[in-house]
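For this depiction, one protein chain was excluded, whereas all remaining protein chains were kept in their positions.
Chains: A, B and C, in written order; residue numbering restarts at 1 for each.
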Amino acid sequence: MTEFEIGRAKRARQAYSFDDIAIVPSRRTRDPEEVSVAWQIDAYRFELPIIAAPMDSVMSPERAIAFGKLGGLGVLNLEGIWTRYEDPEPLLAEVAELDGLAATERLQEIYTAPIKAELITERLRQVREAGVTVAGSLSPQRTKEYAKAVVDAGVDMFVIRGTTVSAEHVSSQAEPLNLKEFIYELDVPVIVGGCATYTAALHLMRTGAAGVLVGFGGGAAHTTRTVLGIAVPMASAVADVAAARRDYLDESGGRYVHVIADGSIGRSGDIAKAIACGADAVMVGSPFARATDAPGHGFHWGAEAHHAELPRGARVQFDQIGTTEEILFGPSRVADGTMNLVGALKRSMATTGYTEVKEFQRVEVVTA
Amino acid sequence: MTEFEIGRAKRARQAYSFDDIAIVPSRRTRDPEEVSVAWQIDAYRFELPIIAAPMDSVMSPERAIAFGKLGGLGVLNLEGIWTRYEDPEPLLAEVAELDGLAATERLQEIYTAPIKAELITERLRQVREAGVTVAGSLSPQRTKEYAKAVVDAGVDMFVIRGTTVSAEHVSSQAEPLNLKEFIYELDVPVIVGGCATYTAALHLMRTGAAGVLVGFGGGAAHTTRTVLGIAVPMASAVADVAAARRDYLDESGGRYVHVIADGSIGRSGDIAKAIACGADAVMVGSPFARATDAPGHGFHWGAEAHHAELPRGARVQFDQIGTTEEILFGPSRVADGTMNLVGALKRSMATTGYTEVKEFQRVEVVTA
Amino acid sequence: MTEFEIGRAKRARQAYSFDDIAIVPSRRTRDPEEVSVAWQIDAYRFELPIIAAPMDSVMSPERAIAFGKLGGLGVLNLEGIWTRYEDPEPLLAEVAELDGLAATERLQEIYTAPIKAELITERLRQVREAGVTVAGSLSPQRTKEYAKAVVDAGVDMFVIRGTTVSAEHVSSQAEPLNLKEFIYELDVPVIVGGCATYTAALHLMRTGAAGVLVGFGGGAAHTTRTVLGIAVPMASAVADVAAARRDYLDESGGRYVHVIADGSIGRSGDIAKAIACGADAVMVGSPFARATDAPGHGFHWGAEAHHAELPRGARVQFDQIGTTEEILFGPSRVADGTMNLVGALKRSMATTGYTEVKEFQRVEVVTA
Partner (left out) sequence: MTEFEIGRAKRARQAYSFDDIAIVPSRRTRDPEEVSVAWQIDAYRFELPIIAAPMDSVMSPERAIAFGKLGGLGVLNLEGIWTRYEDPEPLLAEVAELDGLAATERLQEIYTAPIKAELITERLRQVREAGVTVAGSLSPQRTKEYAKAVVDAGVDMFVIRGTTVSAEHVSSQAEPLNLKEFIYELDVPVIVGGCATYTAALHLMRTGAAGVLVGFGGGAAHTTRTVLGIAVPMASAVADVAAARRDYLDESGGRYVHVIADGSIGRSGDIAKAIACGADAVMVGSPFARATDAPGHGFHWGAEAHHAELPRGARVQFDQIGTTEEILFGPSRVADGTMNLVGALKRSMATTGYTEVKEFQRVEVVTA
């Protein structure tokens, strides 16, 4: 990105969000029916390049199974409500009845309950027995404590996800997670993030991760920019991290680390734009919070929304517009990019002449 | 357009919409009365460089006749309501009474009725007998199936119009329309589009088309950007395609292919801007949907609004502000650019010192 | 201004409005009391660089006299209501009672009454007898017809004002006004405009004009951009015309033609910005339409708002916030830049270290 002066003592680069860009057609068109959106990471192949985010309003063991059967990968939040409570359903129903402030307080309360290792085991077992790819997520802070439980329970894919995760967390109080060692010793592929820059991503790739998450992974209504001053315009972040993937591929002699856009993907057009900027796949939350079968009962929240000291987001309410299957495959009854995500992605690729996700990364974009 | 980095692995160009630009006066002024906005394509001369879009809410055989008599070209949608129903008027009246969601469902239903070749013949005959230039449109998907019926019925101009039409549609399932062959074998001039880039347009020009449509041709409220991530900022698209016209003129040894802006033209000022960017003529829908004599009864929709699997737009309602003739020639009673389109174009040209549409393509513009 | 590509066949410059820019302080400050905003054009010296626009809602003979006594120049519209009617006051009062559409229709009707040469004489006599500088305006279309009446009546300054006035109006129907000859033969200094570009302004300067108006001179709510596609971002236009002044000063061996910003000046800050871009003075309408003593009774309109064929603006209503004197000199009771215009200009100059209008043209600006 072009650097310029903010003022004499400070330079900056211009960064772009998905809203700032648009895809333009090429000289060729194709049939949507001939487009493949299949995605393979490590030994696992998925019909869809869409990962359901490990958020309690979106993923439960049951939903992870259903999502896997639909061709995607559902990641279970292993330090959320499902590993703190035997039966969280009444809690989720209760929260759905509360209004704003009361809901936040109740959520803060709910998440003070301890994580139970045996529930981690139980939840993952349930997903594994359904025959779909098993994936669970922990925050970097808790990875050391619960990783063994997770691995013993048996996962196919391990996700370490925080608002900002670096390969070099410095702390003098507790010995921080050594990502490189951790991943090296683990038998299963690890997806780790979020990150937002070329350098941060390159260092994460060097830890041996199979994939990196680009973005904050915050809920749909996070206010990180207002509260912390930090923001990650996603189009630029994905394009930067895609360059890290390319350079690391060369540096490592051929290791292809997947770039997974995680944030600001609320509409089907955003999925196409994320890939156009270089993503291999996307991790999404809010689109599935609109599902009639979502655990959140029409509500959606990220972990940052009920932080005890410094909340940085809000619980949001969505119209429940259809089942997860309808949201993925249509038919759509709305024109706002919230239904038939896969159909929209295929049509976007076909209209611009592409049949494979990897090739579609080359599609031309404009800022507008 | 200047290319710059979105991020390290992705470059983009800045693109501009009509709203981003403005025309500036030159050192000369003229009388509006001395301005000619006449336009000639192939053997056909029109007093107005304005084509009424083949949309059921805007064009019927009757309206195409009226529009032709007013000096423009009205294109009939040959796969719309007029070629599916003997008498569509009751259906249009019915839909006008329905509210949003019900209307969409009813429209989806209405458009499942089969297209009848004999109605194509009948509708075109009606227009031809009125003595105006006869033009009908098909989508690329249906051109092979119905082209013979159209040609046999006798048209002066054939329009192939889709959201994105390329000279090279790749399909393994059905043999796609070979545009070049099709146009070569046809006796009548063909206008084809939409397209949005220099390269796509150049390839369309090489098929032998007499004119290319620039843009999506979607209805006034299409949501392609949100649903597919695709957008065509029109000022840049028209200026790119105008460059293709220039280069093809040289490459072909003198074939002048007309550039017709088709999209984002809602106000009289947009017509002037389209020409300022290099258009020879414009195709417009929504301004005529405001006519008291429009088939849509004050409503307007594009084919994308009732797509069965992936609707990408909404039916919109307009105030009916006057007859088509008043909308074209005034006198205007409103100050918002929706009436006296031709008077406004002439005044825009006169104020900036131009008397011919072709010369007005050179007028200075600024971004603002 | 930097040129760049809109698309391959069209280049444009980026233009800026007053809203796009801001003035920045320098390393020096001064006392507002020591600032002079005096302005001299030809033999006439004014305490204020502010001309009241020749609009019927703002200027009457009585208001022109009062404005002159306050230190500015009030220009009477010589083809407006005061030269069509012996006693326009009942009409102005009547219109003030009508709502939007009815008011427009009544205004259209009112302005069809013929201009009476004897009223031109009478109105100008009234102003002259009051001992202030006498200035009247005509449109270029009517200058030939009424100029003699104006000159015979005796004016100190003649204003030719239209939305866009060029030195080279081309017409085959009637012999157009030859500005150069007209000005050469006239004994009084002429101010002419609007214009918007370097070249157009340079040609106007070569006609011998004492001052040029930069901008459209439209009413506060004109819609020229929407209706005609034409717009004049004022900061760029003033800065371009100021360059023409500089170059013409050299070319003519010392003739200094005054640059008068006429448009988009609604707040006191805009006056400072106009001068910062290079204006010698400003012509303003809407700020005075807010006066309790304005002829418009709280309403404001430009001639373009009641055009019979193509209205390009609306009559707007303002709060009547104080007398003309209070609007010029305060004390202000509001914080929105509509009162104490002169105090604000002086404070702006003092804060940035300037004491003379001509020097203040050099103040630093930023875009923000």
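Going forward, a contact is a pair of C-beta atoms (placed from the backbone, for glycine too) under 8 Å apart; a residue touches a chain by one contact, two chains touch by 3 or more.
Fair warning: this is a prediction, and the values are worked out from it, not measured in the lab.
Judged over the whole assembly, touch between the missing chain and the shown ones holds for A, C. For the chain missing from the display, the contacting residue among C:Ser268, C:Ser286 or C:Thr324 is C:Ser268, taking the whole complex into account. For chain C, the residues touching the absent chain in the complete assembly are 1-2, 14-16, 18, 21-31, 33-34, 198, 235-246, 267-273, 276-278, 330-337, 340, 343-344, 347-348, 351-353, 364-368. The chain not displayed touches chain A at residues 1, 4-10, 12-17, 101, 104, 163-173, 195-197, 199-200, 202-203, 223, 225-233, 236, 305, 308-314.
By definition in this document, only the chains that are shown with their structure count from here on.
Common partners of chain B and chain C, by the touch rule above, are absent. Overlaying chain A on chain B by C-alpha atoms takes a rotation of 90 degrees, rounded in steps of 5. Separating the centre of chain A from that of chain B, both taken as means of CA atoms, is a distance of 41 Å. In this assembly, the C-alpha centroid of chain A lies 58 Å from the C-alpha centroid of chain C. In chain B, the residues touching two or more other chains are 1, 14-16, 236.
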